[in-house]
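For this depiction, one protein chain was excluded, whereas all remaining protein chains were kept in their positions.
Up next, subunit A:
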Amino acid sequence: MSSLPVYSREALQADPPYLHPPYASTRLRSPREPLVIVPHTLSELSGPAFGHSDVRPEDADLTAHGQGQPIGERIIVHGRLLDEKGRAIPNSLVEVWQANSTGRYRHARDQHDAPLDPNFFGAGRCLTDAEGRYQFTTIRPGAYPWGNHPNAWRPAHIHFSLFGPCFLTRLVTQMYFPGDPLFPFDPIFHSVPDAKARERMIARFDLQATRPEWALGFRFDIVLRGPEETPMEHGR
């Protein structure tokens, strides 16, 4: 019988709790009972595989989905998808969605009084390459108000959805921009208890990735839970 990969639970400590009262929506949506801690069976250690039929090359360029160019500051967001041991996670689906440059989402429930952009839809996807790299071209999203508390504003962010190799590596997170003055006031950003862990959600400006006369570059590496070395890898 082949041995299954072994995942530690240490990584779970970086995550926010379910109940974080400053973020009002957690109050009625967080479980009251403790989670049941379960062993990792084949069900948690397997997961969906996606391929090139799930993405088209143009899906990674969010500025190319309309009839014309969207308004705003054009940016390149790129990075690597890695596991805790620093190993690349190749051929893995990366999905993003975001507000436009005015801070408005193309969604029926977004009633923020800021203009929609007919040339910006705000969704993209790609597969990581053999070295775990991904890259999107998009528009820098705007900050926007929300109803959590008086004068509440979300710092600008891009939503990221990642799969990794199995069910237990699934992650949805948000990428923030360096130096955002709204960080101290945002209960979602601060739901992550550890300051160092919060910093891992902030992209860094990347002059090397900047395309002269075209777009600013930002780098955002994403780290998913990774398996310990399996007994198989120690040789036999």
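General observations
One rule holds in what follows: a contact is a pair of C-beta atoms (placed from the backbone, for glycine too) under 8 Å apart; a residue touches a chain by one contact, two chains touch by 3 or more; residues count from 1.
Methods note: contacts and distances are computed from a predicted model.
Selecting from "Peptide ABC transporter permease", "Carnitine transport ATP-binding protein OpuCA", "Protocatechuate 3,4-dioxygenase alpha subunit" or "Molybdopterin synthase catalytic subunit", the unshown chain of this assembly corresponds to "Protocatechuate 3,4-dioxygenase alpha subunit" (UniProt protein name).
Of A:P48, A:P118, A:P145 or A:P178, it is A:P48 that touches the chain left out of the display. The residue from A:P31, A:G68 or A:P212 that touches the chain not shown here is A:P31. Think of the hidden chain as still there; on subunit A it touches residues 9, 11-12, 14-18, 20, 23, 25-33, 35-44, 46-49, 82-86, 95-97, 105-110, 121-125, 159, 161, 167-168, 170-174, 188, 191-192, 196-198, 200-201, 222-225.
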